[in-house]
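Have a look at the structure below, then the notes.
Of the protein chains in this complex, one is absent; all others appear in place.
For subunit A:
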Amino acid sequence: MKEELQKRVVKGPDGVEFEVEPLRDYYCEALPQVERPAYAQIIEDLFNWARSESIWILGFGTGCGAIEMRPLMTPRFDAYRYGIQWRPTPRQANLFVISGYLSVKTLKRVIRSYEQMQNPKYVVGLGSCTINGGMYFDSYNTIKRLDQYLPVDLYITGCMPRPEALLAGFLDLKKLIRAGKADGANHYAENFAWYKANQKQVIQDWDMPDYNW
């Protein structure tokens, strides 16, 4: 385990010594929970409408596809007119766009960031690489199938997809959310052990807590 996760005694600025156990104090031991729908369908529909109209993307680029985000943010394609915007931290975001090939090293950071995002949250896989490995199918260091490691709500094909394809994908995602079908986060919670086993199979040096938020 990493040194920063070891149990240790820390001296505070006031001179008082106290014990810190990062895994217990900084992270959550509780597993992710399935989010139940609201008590009445009409309320749930209202929630889903609101969710679909406020898609906040985590500003995290993994592969070539990250370059497509810039034209979307700027006036030419202007994704903001659809209520889509980018956020700097996982806590404020609800959509994780995996923008292309994902190396094992990045996958580790992606898992941590994904788990730190709050429900409701969605994952979109961008480009061939997230679907079947794309042209990185024979790479020693990239995964070939994103849905083995994270629940994917929608894929956008292409290598790389144009910004228009992303916009179309976002509109499709909105439809899924409004129909209540974008429930990847619940799938993750329900099949947590399966996802963790897959993740640990490729991440050789697993040195982080099993779940964190």
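Here are some notes:
Assume a residue touches a chain if its C-beta (ideal position, glycine included) is under 8 Å from a C-beta of that chain, and two chains touch if they have at least 3 such contacts; residues count from 1.
The rule we apply is simple: contacts and distances are computed from a predicted model.
With the options "Sugar ABC transporter permease", "NADH-quinone oxidoreductase subunit C", "Competence protein ComFC" or "Putative ABC transport system ATP-binding protein" in hand, the undepicted chain maps to the protein name "NADH-quinone oxidoreductase subunit C" (source: UniProt). Only one of the listed residues, A:P32, A:G133 or A:G158, touches the absent chain: A:G133. Taking the complete complex into account, A:I143 is the one of A:I143, A:L167 or A:A182 that touches the chain left out. As for the chain not pictured, it touches subunit A at residues 104-105, 108, 131-133, 137-145, 148, 198, 202-205.
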